[in-house]
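Below is one structure. I have some questions about it.
Left out: one protein chain. Kept in place: all the others.
A, B and C label the chains in the order they appear, each numbered from 1.
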Amino acid sequence: MTKKRTGVFVCHCGNNIAATVDVKKVAEAMSNEENVVASEDYVYMCSDPGQNAVLQSIKDNKLDSVVISCCSPNLHEKTFRDNAKRAGLNSFTCEIANIREQCAWVHKDKAVATEKAIKISRSAVRRAGRDQALEPIAVPVTRKVLVIGGGIAGIQAALDIANAGLKVILVEKLATIGGHMLQLSETFPTLDCSQCILSPKMVDVSRHENIELMTYSEVQEVNGSVGNFQVKIKQKPSYVDPELCKICDDCAAVCPVVVPNEHDLGLTARRAIHIPFAQAIPASYTLDENACLGLNPVRCGKCKDACDVGAINYDMLPKTVTEEVGAIVVATGYDLYAQEHMNELGGGQIDDVLDGLQFERLCSASGATKGHVLRPSDRTVPKDVVFIQCVGSRDPANHCAYCSKICCMYTAKHASLYKHHVPDGRAYVFYIDIRSGGKGYEEFVQRIMEEDEAIYLRGRVSKLYRKDGKVRVLGTDTLTGQNVEIDADMVVLALAMEPSKGTADIAKTLKIGRDKDGFLAEAHPKLKPVESVTAGIFLAGCAQGPKDIPETVSQASAAAAKVIGLLSQPTLSHAPTVAKVRNSHCTGCEMCVTACPYNAISLENGKALVNEVLCEGCGSCSATCVRSAIEVKNTTGLQIQEMIEACLA
Amino acid sequence: MEKILAKNKLDDWVAALSDWQVSAPIMEDDIWSYKASKGKVQLEHSNTVQPPKGFSFPQREVFFSFEQIKGQPPRLTPIQPKAARHAVFGVRPCDGAGAVRMDTVFNDQFQDNYYQARRSNVAYVGLACNKPQGINCFCQSVGGSPVSSQGMDVLMTDLGDRYYVAAVTETGKALMTAGGKVFGEPSADDKKKLKQTHADALAQPQRAINNVDAVPAKLKASFDSPLWEELARACIGCGACTFLCPTCHCFDINDENTSSSPLRGNRVRTWDNCQFPDFTMHTSGHNPRENQGARLRQRVNHKFQYFHENFGMSQCTGCGRCITECSVGVDIVNVVNKVTEHVG
Amino acid sequence: MINLQDMRDTARNMLAKNEVRGVIGYRRSTNGMLAEPVVITKPEQADELIWDPTCFHNLSLYLVEDRKFLAHTRAKADLPIAIIAKGCDARSTVVLMQENYFERKDVYIIGVSCEGTGVLDERKLVKKGIRATNSAFDGDDFVFTTEQGEQRIPAREVMADRCLECRECFPKEHNIVLGEDKTGRQLDAPFTALKRFEELDPAARWEFWDHQFERCIRCFACRSVCPMCYCDECIVDSTSFPVTGQTTADEKANRVKWIERSATRAENMTYHMTRVLHLAGRCIDCNECERVCPVNIPLRLLNNKMEREAREQFGYEPGASIGGPSLTASFLDTDPGKFIR
Partner (left out) sequence: MSEQQAEVTTDYEPRIVAFLCKWCSSAGSDLAGVSRIQYPSNATPITVPCTGSISPNYILSALKKGADGVLVSGCHIGDCHYIEGNFLARRKIHLVKELLGFVGIEQDRFRMSWVSAAEGAKYSQVIKDFVEDLRPLGPQTKVKAGRS
């Protein structure tokens, strides 16, 4: 290799660096380096004059590589690489030596800080000395998007993206889209009917020419990377042809099998062949094969006989399709923390202790009791109802550490709905504190307290048990310091929200991370709240963390905007710092293939072959290869070795 | 100068050599190797795993150190081996013969100062082999003898409770003179016993190279023999045979950098090894000795043909180490016999 | 007991029927009583094959040599090659296949069970002062022919350390197998020697290894004899360098030198430590490296240490499965991480 001509530019950063690091001395030390032909310092390297000085030096000294000793590469690596590019240099031969955050700001003694700054800079000079000029890899994109989850988040994202002219595949696990929002009676703080605002959107989805809806389906496998994912989707058979089904209910009428209805959270029953609810999209019956007597005319066959239009087909098979998409939105939503976990509150074994969603179904006009609040055990009107907040939330020792965010609001809503249904009833609310940040939220809660006369008790409930046909509630009112005992007709638990079942699996399938609570992890808590850590995969709704409907809709639209932005270009550019195989040394042992987190390596004619578009340049392959037959460009063993030497010289 | 040394006086002689560092074979890590004697010398060893060649030709020799500061001419600092006089006890005749061959190589046409600086300070106090040291001894097949004083400064012969000690060189005389009164004068009986012991030693059966005089010519005629590859089929290409050989002397010279900017380091000579694949590899990737057969041929031919042509003697001294220490049964005696037996 | 005639007949028949192109086995060497590896290719050579306590070599090395030879000569083998494989040899063959070095169909494994006696450690015999001209298995004993006549010694007194601790003397992976499966007949608990060594305090351990690494002469016998060290270029101190038409001048000039050629302690140590780390999860304890070391560096301790870590911390058993992932290319969520701050 012909020797590099490197220029070093040491930034004072005003006094930020220069106060602790003798920048002149650093520049001088660098000028003694073998490859260095120019070494300068300047007060603000990132300023226009600073950048111009670098530009000029590159031209004057015919530099082929530059090192900027300045702040963290997270701040100005791009600035200086772009600048180097303007001067005709390859941007990948520009290295940053972080002498501010990692040196000047954390040390006081000028002598030792200067010495360390020299080591850091020298190390960057060595790296630059063996940097290859690299060109970004252009990746053509597929202008099609996969949205996983057909709740409000998925629906909103799908509509926004489809309206921008991109094709969307919306995959929903259940037989209908709509999600939990469809189970809600009214929504806070305006108390408008949930179904009424959601149903039109669901219809839009089903009629949109750019949206392909796949219900009763799950994503099984995802390969590829941003711009070009290959997804395998499996659609379970519904045994009913939605094109033919007239939703006449003749089939359900004759079906002999009765099972609990999930849509009503078990408060009602349904048949094996059923429609989840009247306005389901797609508007079609579904035969639940787990409940059915056997999909066999010999065993039963009543529904098939009853269907005039011949929509029922017992021989329908699962269908697996493979689709190419350019981006993915994950909106897999939440589930309520199971009552079974709450041993102190009866563990789900006490009659008339409901969770919030069950209560929604009691209040809903389309629900279990046709909109009359009746307690499940004896269908009487409950006169004393206790609502308990923070059940399972904010309890790091036993349950979930986090706040589920929406419970304060929906409990207030529940109390209000209850009082509207049963004006002479008493609504008690146990709370720890009220979190009502949101437009009109605080006013809403105040109104429930004052106008609806809900009785708010600050404290926790220690025990629930059944006594004399009622539920005895033992709690404390911490404001008066007294124990409280209430014989309630019904108790409603505001259970914590947790990531929906299957979130762990989908995270694994998508190779995206989860946070400590199991929610999908955003790439950055503040600056990248809708991006996952994997490029091209975006997050929307409660899969990423508890949130209410407006917030979910905002995030879904934000994710949609990101997707639209991403796919608005004909090609994407992928970092060229990818792994490279030395064929002469590779023996095809496949260790790198196993180690690669991105399935970017395969064996071709007995040698490892890197798919540069999939490779993220993590280097797991290179550390695993015992032969050094694979290395990441510009982070080679030789570079690291020389950097080590530079750190210890 | 010929003397008698009672075995229990051996340590006294060693003690008298206060100007010398004394090394002798000691058993450590289950092998015999030459180590600093620490005052005690017991000559009950079978041959050492490593020959004494490292005393004059160490595995690593620094020639000079260098430094290149940017913008300045390179600075070299020559390094000379430290000169300490070293007496090595218990050297077997095959290794004495080895020293003669090494001296020949490093003084032929060009005198290697590093070698010579060390060699001139080393004295070998040999010990004749009354019995072969192992099953693979064949010194008599290669012009040597188990009682030879070749290459020695002193030769000792074990006569039971005493050694017959004979000076071979002036250095040897000096060593013995330093011992002074620890020695006795040999009686006629001692001389007779010595003669008998030597005669008995020579009569001990050894492995043999067949028709040894014809070997160089026959090897020359067998250069293209397919037998080489066959005989090397089990060879694993390690360097044990040559690193342990008392006469293998090939070396490599490398710059070992301690810093790359400014460039600093040492120019170092290390043993090299004709059994390693890169020994003759060209930059192009071409290797004239591209398989282990060719490398075996090189080792054998160098010992038995080329050295003969250059210096009129076999380079191999028949110590048998390369046979004993080969982990897969490559046997130089067998190889020479097999290859030559088919040549007319 | 292994019937030698069975072994010879098997080899002869397979060669005669053209089922294999060669049989890798043992024959008598010219170096005393020892066996040496051989590849026979003709049926009439079958009678050269032997089986005795000096058949300690791990012959899977010659499968590697064979593949290298085929690659070098660009020859295509249409028949498999057969190998006589003890339990340990079979395990290393499995690792080689796990790493795709060759395919299962390319190898015909003639397994031989060590039946719990294992093989000889020649050094232990020398230490006992026995010079033998022949050795044979007999039940739990080895029988040596010496000048003083026949000498019978309980195998465990002179058996290789690895055999004393062997957990799997029966070659599980095989096409045919000779001898009985006496798995479980280990004489010492696994890692007995290792445990003994680990009782030393760190300072004593350092003193020990300092001395050992100092002594290494870097003849690379350990590496050369190791079936797992099949790299064309060793990344620590190569004595070979594959050059192809695509090799650039830059690659030739700028090779990473993790160590220097000088056989000094630090260099030797780096060489051995790297080797040990690269063998972690791949070394199946045939202990050929320690056997061939001319200066007796106890390399088995190092490899054993890695083997035990793999087994106890990661539940990993090298040479157990052709299809399984390699140790360092895989992980478990439950891997220990307490050492991390």
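By definition in this document, a residue touches a chain if its C-beta (ideal position, glycine included) is under 8 Å from a C-beta of that chain, and two chains touch if they have at least 3 such contacts.
Note that the structure is predicted; figures quoted are calculated from it, not measured.
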| item | value |
| --- | --- |
| Contact partner of the left-out chain, one of C:P202, C:G245 or C:G323 | C:P202 |
| Touch with the omitted chain, as defined above, among C:K68, C:K182 or C:K305 | C:K305 |
| Per the touch definition above, residue among A:V533, A:A561 or A:L609 touching the missing chain | A:V533 |
| Identified contact with the non-displayed chain, of A:M30, A:C103, A:V205 or A:V429 | A:C103 |
| Contacting the left-out chain in the complete assembly, out of C:L63, C:A263 or C:C283 | C:A263 |
| Hidden partner chain, residues of chain C it touches | 198, 202-210, 214, 235-236, 258-260, 262-267, 269-270, 273-274, 276-277, 280, 302, 305-306, 309-310, 313-314, 327-331, 333, 335-337, 339-341 |
| Touch residues of chain A, complete complex, unshown partner | 72-74, 98, 100-109, 112-113, 115-116, 119-120, 123, 511-514, 516, 521, 533-534, 577, 595, 597-598, 616-620, 622-624, 632, 635, 637, 640-641, 643-645, 647-648 |
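The rule is simple: only the chains that are shown with their structure count from here on.
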| item | value |
| --- | --- |
| Pairwise touch network: line, ring, star, complete, or other | complete |
| By number of C-beta contact pairs, the top two chains | B-C |
| Distance-maximising chain from chain B - centres being C-alpha averages | A |
| Centroid spacing, where centroids are CA-atom means, of chain A and chain B in whole angstrom | 72 |
| Chain A and chain C, separation of their C-alpha mean positions in angstrom | 50 |
| Touching two or more other chains - residue numbers and ranges from chain A | none |
| Overlap residues in chain C, where contacts from two or more other chains coincide | 242-244, 247 |
| Partner chain B, residues of chain A touching it in the complex | 32-35, 122, 126, 642, 645, 649 |
| Touching residues on chain A, where the partner in the complex is chain C | 1, 130, 582-585, 587-595, 603, 606, 624, 626-628, 636-638, 641 |
| Chain C-facing residues of chain B, complex | 29-31, 33, 49-50, 59-60, 135-136, 233-234, 236-240, 243-244, 252, 254, 256, 268, 270, 273, 276-279, 281, 283-285, 290-291, 323-329, 331, 333-334 |
